[in-house]
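Structure record follows, encoded as structure tokens.
For this view, one protein chain was removed and the others were kept in their places.
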Amino acid sequence: MSAHGHADSPVKFQYEDIDQQNDTYVIGMWSFMVTEIMFFGGLFLIYTLYRMNYQGDWWKAHEHLDWRLGGINTANLLVSSMLMALAVRAAQLKDRIKVMTLLSMVVACGGLFMAIKYVEYSGKIVDHLYPGPSFTTNPEILHGANLNHAQLFYGLYFGMTGLHGVHVIVGMLIISFLIKFWYQKKKVVTEDYIPTELIGLYWHFVDIVWIFLYPLFYLMPKPFTVLGGH
Amino acid sequence: MAKSPLHAAEGHAHEIHPVSMYVRTALILAFFMVLTIVAAQVNFGEILTGHNRQYGYYVNNLVAVGIAAIKAFIVVMFFMHLKWASSTAKVWALMGFFFLPVLFSVFCDYGTRTHEQVDGWIPGQSETALPRVIGSRDQEHLDPRFANDQNRNPKSSLY
Partner (left out) sequence: MSTTVTTPIGSGEAAPGPRLNYLTNGHSLKSWLLTEDHKRIAILYLISVSFFFMLGGAFAGMIRYELTSPAGNVFESDAYNRIFTAHGAIMVFLFLLVAVPAVLGNFLVPLMIGARDLAFPRINLLSWYLYTAAGSLILISCISGGVDAGWTFYTPYSSLYSNSNVSLCLVGVFLGGFSSITTGVNFIATVHRMRAPGMTWFRLPLFVWAQYATGIIMMLGTPVVAITLLCVIFERTFQLPIFSPELGGDPVLFQHMFWFYSHPAVYIMVLPSFGVISEVISAFSRKRVFGYHFVAFSSLAIAFLGFLVWGHHMFVTSQSMYQGVAFSLVTFLLAVPSAIKIFNWTATMAKGNIHLNSPMIYAIGFMGLFLIGGLTGLFLAAMGMDVHLTATYFIVAHFHYVMVGGTVMGFLAGLHFWWPKMTGKLFNDNIAKWNAIVVFLGFNLTFFPQFIAGWMGMPRRYHYYYFAPEFQIYNILSTMGATVLGIGFVIPVIYLIKSLFTGAQAGDNPWGAHGLEWQTTSPPPTENFYYSPIITDDVYDYDPVAEHEAIRELGANRQH
């Protein structure tokens, strides 16, 4: 009952103390993560089915993606994840300057990620690989893949990486607000590290999604049929 | 290790970990990232011989997804501090990973389908399905160019 009615206390009136509040926040965030897992899980389900059905064409279509750019982005997100974890650690130590520095670096990593995505996307769009009526009619560009199945591939490519990109942008926005709150010394973030931790959880989740997207889209193995087997 | 002053009594849940722990975690993740790229260059379909060649593709995929799962586990445990979280949080975190296989049980359907042959529909060729514009179905689907489709998955009974 320590914190009833104190406007600037970080403990909300419905909680008894900060521990209860923090515990509840962490559980709430993890349950939200579960919904996010199921959300992306649906897309991975669609991906798995079509990939099973169109192994050859999808492999040929995927050859147009640059695994190096994807790899740079993977490393980039990995570093940003580490920086985020360190930012949470700095928040635990209440080291305001360090928190703000590390969080800004995280946002910069997110910006770099989106910049590389922009380069990738524009490369695809220039080659008419965006699905729809304007989809390329030249199978050469896709190493002879069936163009219908290649459209499915690029439909899911743009759908899944696009949705992931939206999550990155949302994460960057949230982290920017977090930096602003730290800059303004808002008690809601400075008194306890849990708000920073929760946003960190979200950012790590975005990283985890990319950990799966990268091998699935950029590092496809050559299927048996393309190898020449029967 | 130092404890947050607010939660001295709470125990290890709010422990502050050394920077080296995070750096080490990141290095392990980087190692797995390199490993997954290397593993993708190796084609198990070419390494395996004879009848087993056709399983190489699945080995490759299992390795790729397995490494991704290990990486995700490391991120969840160490970056997201699940290792030190309350058991309720652990249960909820696992709930999603438990229910994903339930969703993926859709493949019990696709794996066990049997189909009767439909006139004019060549299995494995989506072109022969009903075209986008209703009523314009013509003889295109009998085009012999598509008769030998190498994209057909030999394992799939979907088409």
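Observations on the model:
Letters A and B mark the chains as written, and numbering starts fresh at 1 in each.
The criterion applied here is as follows: a residue touches a chain if its C-beta (ideal position, glycine included) is under 8 Å from a C-beta of that chain, and two chains touch if they have at least 3 such contacts.
Every value quoted in this text rests on a predicted model; they were computed, and no experiment measured them.
Summary of contacts with the chain left out: across A:Leu45, A:Met100 or A:Met114, the touching residue is A:Leu45.
Touch with the chain that is not drawn comes from one residue among A:Glu36, A:Asp95 or A:Glu120, which is A:Glu36. One chain of the complex is left out; on chain B, the residues touching it are 88, 92, 95-96, 99, 102-103, 105-106, 108-115, 126, 129-132, 134, 158. Residues of chain A in contact with the chain left out of this view: 1, 12-15, 20, 23-24, 27-28, 31-32, 34-43, 45-46, 49-50, 53-54, 130-133, 146, 148-149, 151-152, 155-156, 158-159, 163.
Going forward, only the chains that are shown with their structure count from here on.
Residues 4, 6-7, 10, 14, 16-17, 19, 22-23, 25-26, 29-30, 33, 36-37, 40, 43-46, 53-54, 56-57, 60-61, 64-65, 67-68, 71-72, 75-76, 78-81, 85-86, 88-89, 92-93, 95-97, 99-100, 103-104, 106-107, 110, 126-127, 150-156, 158-159 of chain B are the ones touching chain A in the complex. By the touch criterion stated above, chain A contacts chain B in their complex at residues 18-19, 22-23, 26-27, 30-31, 33-38, 41-42, 45, 48-49, 52-57, 67, 71, 74-75, 78-79, 81-82, 84-86, 89, 92-93, 146, 148-149, 192-193, 197, 200-201, 204-205, 207-208, 211-212, 214-216, 219-227, 229.
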